[in-house]
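The complex appears here without one of its protein chains, the remainder shown in place.
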Amino acid sequence: MIVVLKSGVEQEKQAQLIDWLSEQGLQVHISQGEYQTVLGLVGDTTRVDMDLIGSLGIVDSVKRVTEPFKCCNRKFHPEDTVVQVGNVRIGGGHFCMMAGPCSVESEEQIVAVAKAVKASGADMLRGGAFKPRTSPYDFAGLKAEGLELLKIARQETGLPIVTEIMSIVDLHLFEDVDVLQVGARNMQNFDLLRELGKTRKPILLKRGLANTLKELLMSAEYIMASGNEQVILCERGIRTFDDYTRNTLDLAAVPMLHELTHLPVIVDPSHATGINRLVSPMALAAAACGADGLIIEVHNDPIHALCDGAQSLRPEQFDALARKVRTVREVALA
Amino acid sequence: MIVVLKSGVEQEKQAQLIDWLSEQGLQVHISQGEYQTVLGLVGDTTRVDMDLIGSLGIVDSVKRVTEPFKCCNRKFHPEDTVVQVGNVRIGGGHFCMMAGPCSVESEEQIVAVAKAVKASGADMLRGGAFKPRTSPYDFAGLKAEGLELLKIARQETGLPIVTEIMSIVDLHLFEDVDVLQVGARNMQNFDLLRELGKTRKPILLKRGLANTLKELLMSAEYIMASGNEQVILCERGIRTFDDYTRNTLDLAAVPMLHELTHLPVIVDPSHATGINRLVSPMALAAAACGADGLIIEVHNDPIHALCDGAQSLRPEQFDALARKVRTVREVALA
Amino acid sequence: MIVVLKSGVEQEKQAQLIDWLSEQGLQVHISQGEYQTVLGLVGDTTRVDMDLIGSLGIVDSVKRVTEPFKCCNRKFHPEDTVVQVGNVRIGGGHFCMMAGPCSVESEEQIVAVAKAVKASGADMLRGGAFKPRTSPYDFAGLKAEGLELLKIARQETGLPIVTEIMSIVDLHLFEDVDVLQVGARNMQNFDLLRELGKTRKPILLKRGLANTLKELLMSAEYIMASGNEQVILCERGIRTFDDYTRNTLDLAAVPMLHELTHLPVIVDPSHATGINRLVSPMALAAAACGADGLIIEVHNDPIHALCDGAQSLRPEQFDALARKVRTVREVALA
Partner (left out) sequence: MIVVLKSGVEQEKQAQLIDWLSEQGLQVHISQGEYQTVLGLVGDTTRVDMDLIGSLGIVDSVKRVTEPFKCCNRKFHPEDTVVQVGNVRIGGGHFCMMAGPCSVESEEQIVAVAKAVKASGADMLRGGAFKPRTSPYDFAGLKAEGLELLKIARQETGLPIVTEIMSIVDLHLFEDVDVLQVGARNMQNFDLLRELGKTRKPILLKRGLANTLKELLMSAEYIMASGNEQVILCERGIRTFDDYTRNTLDLAAVPMLHELTHLPVIVDPSHATGINRLVSPMALAAAACGADGLIIEVHNDPIHALCDGAQSLRPEQFDALARKVRTVREVALA
């Protein structure tokens, strides 16, 4: 860690700071420049409160030289992590298509969609049983019943299932689920992350609406530090001033995350854009910049089919996309 | 709810949409304009999925005319809510100063700070026992022990205590806490909100880093819809491109929230700015634009005192601020 | 234009507003709903101040039904515009690669880079002669001399040249330039846009750091309303809370702009990311989601070559990218 002092700092205050840092068990190397003094801190700096030091009156700035994340850091683990779910692999060159409806609504619906997406080449079935809703008056999902319907669809098609968990208290209900999803709003629900770290289930961790890549990696670190190394990261759009799409899909995060971490990175173009017509172009773009997979909403109900709208694709639209997406990826990564 | 159709929509598609809306139990009033058609939906529209309709291919836009929040809506409850905690009142003209250290560290520390802030006129003691930390390796608070120390400080000073709860599973530990705080990262932890709605404790609900005022009000609605009407809202900075302060304090939210809701609104200038030197000016600004209270970090430990830094105020700085802040408020609201 | 009134508005105030609107030459259709009143305004609403009406005390919201942009609106001009520069075409299925150094530095440099990018298949040469710099102390480009060097490079290679114009007063210097670029900081320099509208030169208009797509289109409209229909739009990243790249590349803008306008849309992955290693993946992603072209920084100077850094590609990196990018596009758009 490097601490840059303000110019013209009194010697006495500087000495007091150095004493205090030493008391924290750190070695302090002093570089006295012509214009400024720089302190290099050596030792276990993971416990040092960078914000506190940075805001001290005599400190100009403070910079962490070693990243605070370890388990998910590519520096310490250069090879790609491959997450395996049954026969399906994600990462390390394995591309995975997850598809399914926003919400599980009925056995008929989920089985029909599961069969359709499987026929188009999907590797996994997604579907919401526990739904986070901004309003307490909105439909919050079929919950436990929805999980059962997902399992029926799995049995019918052989597709592993991925679905969102919102609270520790529901964890026992997810024992037979293949991949547990942590939604954007829960990316920093640290108690939930820590509990999921104690399971041995693959976790699909979505980036929060206003979270940096470092924060996303620190949340993965919570899961991994508890012993679970099966984490899949998911870019799903960030909140910006822009209002023509629901969120702004930040695709440069994909190659950047691949540089920072060995974990697989997938993209959710459905929630990122919220607009049916943008899902396929953004899915192709995600594949072209190296995403390890996609998670896409597909439905088969009449209102959508009628009006060609919403963020979900109809099965035939998903089919057309699925045909192209792997070829685009192969050409781009060749 | 108003649905504006795109120009040149086929009659057949329009008819199908109207049929579908009617099936949802809504009356549909059609205004055929020269350039566009507008549908007015009457009935219980709280259950209608606005995003779904808005993204249909034939729909230009959709607008909710009645806000989706009810319990906290000033339209249905014009008088200010006054939250009462012992003898302390917040809202409806009652101004409340909450002060205390970021973390509870020891009995000596918390009692000393509590006495100091009380002497300066604080109405309530704040202090973190359960601390949300971005990194799993950081100090996460003294937890249950911290809560006990807060109670000791309350006994010594008579100040009610406010402290953060992070998870439903800890709820039983907070029975003897006066005000339960929901942090910014948990503003949309809907399961937590719903459980807190079942208690009869005042809840201090902080705005999330990237949440709109409507989303903040919908989260208050979760608590209130479960039966607990004692909610205090708190503006604590939003995440923007700006990097000189930790967050951007959005003070215009104060008068705007007062227009939208009857709930009290307080401001946290310490977390919003992250810089000691900006806390007092922003606290005064918050008082000047009508905030019902402030929550401010105050500490008494040597590294802070030494270097005049961090986001916490020293007791003497808090004292100087507390002297002014009520006068500023009186002049401004006169 | 649709004006939604607040519920419970006094009849007298409503009548006064309607009178005032009628005086502006608008027909006012009144829909009295159970819960709200909606006014539909018919007539020439382009001159109506939407912000003014929207902020009136009795108005809940106001919505423009017809977009305020006309010349660039796809509704009124369904076929793609193809911008032609010599033999090079952009838009309507024609893909264009613009490449070259950030700044023109010397004849040797610009000619060498021009030859290299031409050999790799670039269609146009870019290079900055007038450079907008945040600091008055930074190198602001070779100016007129830089333009002359670009022309020499054009003569040597046959590549048309594209370069930035910053001020109306320099316009006479750009007579022999093929495409005039308006930088992100000047996207709303309305006087400059209007003057460029009077030329018959193709204009490359970059999106501002914090501008919406509608604002970008309104700026294109300034140019087109003055008579110049040769406008190329360019997405080059927006400013968000995110800090790992210089800006956040908003690729969903590409398909969205194609829906809204008939103008060609290109992408600048170099300025958007500011990081060499992200340029190629983002260029491929842009091609996959339908961009009509790319503008990419390529250099050949030793410090870059030495350290494999900066936002510029080395010629051999550009060559590898150029080989792939057209194939990715063909597969994606097939």
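A, B and C label the chains in the order they appear, each numbered from 1.
Please note the rule applied: a contact is a pair of C-beta atoms (placed from the backbone, for glycine too) under 8 Å apart; a residue touches a chain by one contact, two chains touch by 3 or more.
Predicted model, so just to flag it, every value in this text is computed and none were measured.
Although it is not drawn here, the omitted chain touches the following shown chains in the complete assembly: A, B, C. Checked against the hidden chain, the listed residues C:28, C:58, C:82 or C:320 yield one contact partner: C:58. Screening C:11, C:87 or C:134 for touch with the missing chain picks out C:134.
The residue touching the chain not shown here, chosen from B:144, B:169 or B:332, is B:332.
In the complete assembly, the contact with the undisplayed chain comes from C:16, out of C:16, C:32, C:106 or C:155. Within the full complex, the residue among B:39, B:62, B:204 or B:282 touching the omitted chain is B:282. Hidden from this view is one chain, which touches chain B at 210, 212-214, 238, 240-245, 248-256, 259, 272-273, 275, 277-278, 281-282, 284-290, 324, 327-328, 331-332, 334. Touching residues on chain C toward the chain that is not drawn are 13, 16-17, 20, 46-47, 51-52, 55-59, 68-69, 132-140, 166-169, 185-186, 188-192, 194, 208-210, 215, 218, 221-222, 225-226, 239, 246, 274-276, 303, 306-311.
Not every partner is drawn; the one left out touches chain A at residues 2, 4, 7, 29, 31, 33-36, 38, 40, 42, 60-61, 63, 65-66, 75, 210, 239-241, 243.
Note that only the chains that are shown with their structure count from here on.
The rotation relating chain A to chain C, fitted on Cα atoms, comes to 180°, given as a multiple of 5. Averaging Cα coordinates per chain places chain A and chain B 26 Å apart. Taking each chain's centre as the average of its CA atoms, chain A and chain C sit 31 Å apart.
Within chain C, residues 210, 240-241, 243 each touch two or more of the remaining chains.
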